[in-house]
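All remarks here apply to the structure that follows.
Shown here: the complex without one of its protein chains, the others still in place.
Entry: subunit A
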Amino acid sequence: MITAINRRTLLKGVALSGLASAIGTRITLAADKPLGIALVVPSPIGDVGWGHALAAGLDPIKAAYGDKVKITILENIPEGPDADRIMNKAVADGNKFLIAGSFGYQNGALQIARRNKDVTVLHASGFQVAPNFSPFAAKYFQGTYLMGMAAAALTKSGKLGSVSAFAIPELITSINAFALGAQAVKPDIEVSVVWVNSWFDPAKEQEAAKALMAQGCDVIFSNAQDTPSVIAACEEAGVYAFNLNSSMKSYAPKTYLGCVATDWSPFFKASVDAHVAGSFKGANAFLGMSDKVVEVVDWNPAIPADTMTKIKDTEAKIAAGSVSPFTGPITKADGSEGVAAGKTLTDPEIVAMNWHVKGVTTPLPK
């Protein structure tokens, strides 16, 4: 049984206590028997996007464990003190497995892990590790590199754009790999970025996409947006666009370039198995194509066949580990050396990346 609760329905419950029971959603006090799994996400869960991908990753656990697990999804929880309170409440209500689905939950979730040694916490996009606390992130850059190759083959202006949420390493690496992939096909491609400084503001995202189009960008990367705002605006303007996490092809049947999709289920399943067996060990989980977490789907048929062949070839090599988007020589946007010739960035170096590659024209916020 999956129960969905969001902050606003809870608040409304306070305002109109009668309604809350009518919706039939509340955190149930977990009995001792089933393992309580709580997923906390910052945005509402729709048919697409980050939250949807995380929630969908729990389905195989549900299928495997049946009534032995009780999954609670807490959606639309803004980062901040309120999130700490809600996560604490979820644990107090008996949930022993917590998935904190946003970078900004890090401190609160880590405190919970330290105070409750019997609770296992998975935290999205972070860097802190504890014995019962694993950060997890997807190697989106493996997919965005391929997208860059496709974009370079399709662009007429030589200008690509990205509407991005916040300047954190996970998003920066995606943009860098996108630029590198494009430059691998056409060396002088430029990438403009608009940081909207918000995880969730559909109107602003759409304005940002239009601002990029006004600058001549004709392939747009919707970087970490949960709604189809950017994709829909691009379809209307006849501009190619792609996004992360889950396919939005239905919003842009003509100009959808593809999706760097994530399937969290192998990782979630393995972690829950380990928790149940008592063998869970906190570690940095940085998962990509070889883990079957990242894959590119819904390629646009307009991509030329010879480019597609190259993309498929590169994809196989990345999955096999013989090729990395971050193999030198790579020059930083400021002209200095990013990666020396012949060297490849290690995972910890990629996770800490705080510079743009050459060709990304927007300065990186400090």
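Quick note on the criterion: contacts are C-beta pairs under 8 Å (C-beta built on N, C-alpha and C of every residue); 3 or more make two chains touch, one makes a residue touch a chain; residues count from 1.
Here is the rule we go by: contacts and distances are computed from a predicted model.
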Notebook entry, point to check: What does the UniProt entry say the missing chain is called, choosing from "Sulfate adenylyltransferase subunit 2", "ABC transporter permease", "Mycofactocin biosynthesis chaperone MftB" or "Outer membrane protein"?
Noted result: "ABC transporter permease"
Margin query: For the chain not shown, which residue from A:Ala167, A:Ala184 or A:Ala274 touches it across the whole complex?
Written below: A:Ala167
Item checked: Touching the absent chain when the full complex is considered, from A:Asp59, A:Glu79, A:Asp93 or A:Asp201 -> A:Asp201
Check: Among A:Ser192, A:Asn300 or A:Thr314, which residue is in contact with the omitted chain in the full complex?
Finding: A:Ser192
Notebook entry, point to check: For subunit A, which residues lie in contact with the unshown chain of the complex?
Noted result: 6, 8-9, 11-12, 15-16, 19, 23, 43-49, 76, 161, 167, 192-198, 200-204, 206-208, 210-215, 217, 226-229, 232, 251, 361-363, 365-366
